[in-house]
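Below, a portion of the complex is reproduced, with chain positions unchanged.
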Amino acid sequence: MSGLPRPLRVGMVGYAFMGAAHSQAWRTAPRFFDLPMAPAMAAVAGRDPARVAEAAEKLGWQSAETDWRRLIERDDIDLVDICSPGDTHEEIAIAALEAGKHVLCEKPLANSVAEAERMTAAADAAASRGVFAMCGFSYRRTPALSLAKRLVDEGALGPLRHVRAQYLQDWLTDENAPLTWRLDKSKSGSGSLGDIGAHVIDAAQWISGQNITGVSALLETFVKERPVGGDFVGLGGHGGAEGPKGAVTVDDAAVFSARFDGGARSAGGAGPSGPIGVFEATRFALGRKNAMRLELNGSKASLAFDFEDMNSLWFYDAADEPNAGFRKIQVTEPEHPYTGHWWPVGHGLGYEHAFTHQAVDLIEAIAAGKQPAPSFADALQVQRVLEAVEASAADESRWTKVEGA
Amino acid sequence: MSGLPRPLRVGMVGYAFMGAAHSQAWRTAPRFFDLPMAPAMAAVAGRDPARVAEAAEKLGWQSAETDWRRLIERDDIDLVDICSPGDTHEEIAIAALEAGKHVLCEKPLANSVAEAERMTAAADAAASRGVFAMCGFSYRRTPALSLAKRLVDEGALGPLRHVRAQYLQDWLTDENAPLTWRLDKSKSGSGSLGDIGAHVIDAAQWISGQNITGVSALLETFVKERPVGGDFVGLGGHGGAEGPKGAVTVDDAAVFSARFDGGARSAGGAGPSGPIGVFEATRFALGRKNAMRLELNGSKASLAFDFEDMNSLWFYDAADEPNAGFRKIQVTEPEHPYTGHWWPVGHGLGYEHAFTHQAVDLIEAIAAGKQPAPSFADALQVQRVLEAVEASAADESRWTKVEGA
């Protein structure tokens, strides 16, 4: 490498779970990948002065701000990384893009389609000026899912018949788990649907190369009221059964069937009709901790993935018949996406590595002056699916077209 | 044992896949279980004289008949075992019951709710005379599923939140697999829905102790025409791509969401609402050969089963937390349902053993003068779910109540 790479000075908004993951990514990316720009952890923003200062030190940011607007005003910030709750995304992202800052925005992109549309318009406008926006569907960068995408793109699966997508967690099973911001619709937009369902919607559309065109859905809130306060442990925790309770205003579980557009985008080829999808997102699947699962059945091959065994991709190739079987590919080979930059084969990666890969891909796109993926438009499409799901659930599960499909 | 047990003389209609399984069951049951009546394989009926004679010899039946009506006329037949296609069930079963013969009828009970209702009325009338009818949902007698039922009945799971039920096969993935009677609606009633979906509907209702009250459904026929004739291999085969084709008149895949009745019947206790169900049946899940899968998530414990590993039941008990995990119970212990009659622990059983257990339970019920389960009424309830699924699919997936629920 001749000369030092240009810096990419990052300002991050929010410093909770996602903030910690993004911080680790910015810090780690240049240590394992050769990057065309050097990320610098310039500033982190949060409202509480003491807590944001502590977070800056802990997470390794050079400075702290108590108003995200300061990040946008500062000349020494090139990219704004939005890790705050969904109800803040629109304002921050649009302001940042208009100020010429690149944007990485956590998912779901917004709490409504209208917000997402305005954000996408702002992103499109910015892109024409070489300022780029990306949405943080980080699971795309899990090596096993990246390999799944590659196999589909290569045509290995042939026309798709089925997409089976689940995101199963169990941290609300306890009826006295406390009421958190994630259960407040005004903050989070939706419950399991937007929080985890959005991940599998994005992954299913991205890997299949097809958009969802319509859905039939059911939403359920099993526990209508929960204790205010309580001991938080992980995402959930244990509330006091005796104390005051507040209303849960989001879904505990979301299930829907879907049709895909048949895939002009798919290298597998466009059959007369696309696959049928079955989606499920829940926080009540006792024993399933982070079971983000995808299964695609094509005419030539099938794929299956479960994040609880995140370094493996299961692949069934009909060409192997009669001695075919789902093979457990350990996605740790030098030839596999991302993994050659890390450890020898069989030495698995963890959850946060996908964030590092996301940072790498974003830096490379910005340096090359190209639109990173997923774009805000990609995320808007997910948002439209979420909206269709809610509309169907509110209308006796009736089949509901996804806007624009 | 002092004295010989009374005989139970069986006449079987049909001798294909199901006929072979039932024959093995009647032959094997008295060798491993102490039975109150001694099953005798008296006669098998089929239309083709040469083929039914050959089947009688091969499968071990003492005589052959070319008309099922002869079985009903014969004095030396106590029970009629119906293994012929669904469009024949009503006539045979009602005639047999009216003639005072006990009946074991393969599933699905009938090709329509109207048929099933008439059959159930006949069964109820016969029961009052000590003549009993049972429907052959044999999977109930797979030891792992019987253990699942026992655990739910004991209250181990607590209130249920989710039922996840799949029956995935792949024998129609090849677009040139031949057109068989299973793809002809006039013979089979429906496709994957009635053939394999019915199994998971019955299993889910039986194990949960709850009925499905409503559904939202989608049916799909991926391949609309298939070769007439061709080489049959297993259930599917390879047709000639060049020859004449005929229309597929049944579904290739069926998916639906469901609600359960909350379970007055469930020992787990009746919450204000029952669990949400997600069901899928397909013959296009490439690589899944006989993946009859059930997962129940309760508030205290969860269960998971996959027939492709049929001797295991996975059980997650929240009481084990923080060192909880799905345990792979090998359902081969002497204390487990049925298994103590067979081999030492860890020496697994196979597919046909459930048929033997079904024969055992039926014989014991008849000898005791008690109604065997599943009754025709139980099977009628499954039929009503199938009907609701078809109605919803025909009405834009709109939520559809199950009749009688």
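Labels A and B are assigned to the chains in the order they are written; within every chain, residues are numbered from 1.
Operating definition for what follows: a contact is a pair of C-beta atoms (placed from the backbone, for glycine too) under 8 Å apart; a residue touches a chain by one contact, two chains touch by 3 or more.
What you are looking at is a predicted structure, and each value in this text was computed from that prediction instead of being measured.
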| item | value |
| --- | --- |
| Whole-complex copies, counting every chain including the 2 in place | 4 |
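One rule holds in what follows: only the chains that are shown with their structure count from here on.
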| item | value |
| --- | --- |
| Copies chain A and chain B - rotation angle from C-alpha fit, nearest 5 degrees | 180 |
| Inter-chain centre distance, chain A versus chain B - centres from mean C-alpha coordinates, in Å | 41 |
| Touching residues on chain A, where the partner in the complex is chain B | 161-162, 164, 170, 173, 175, 216-218, 220, 222, 253, 255-257, 259, 271, 273, 276, 278, 280, 282, 284-288, 295, 297-302, 316, 318, 324-326, 396-399 |
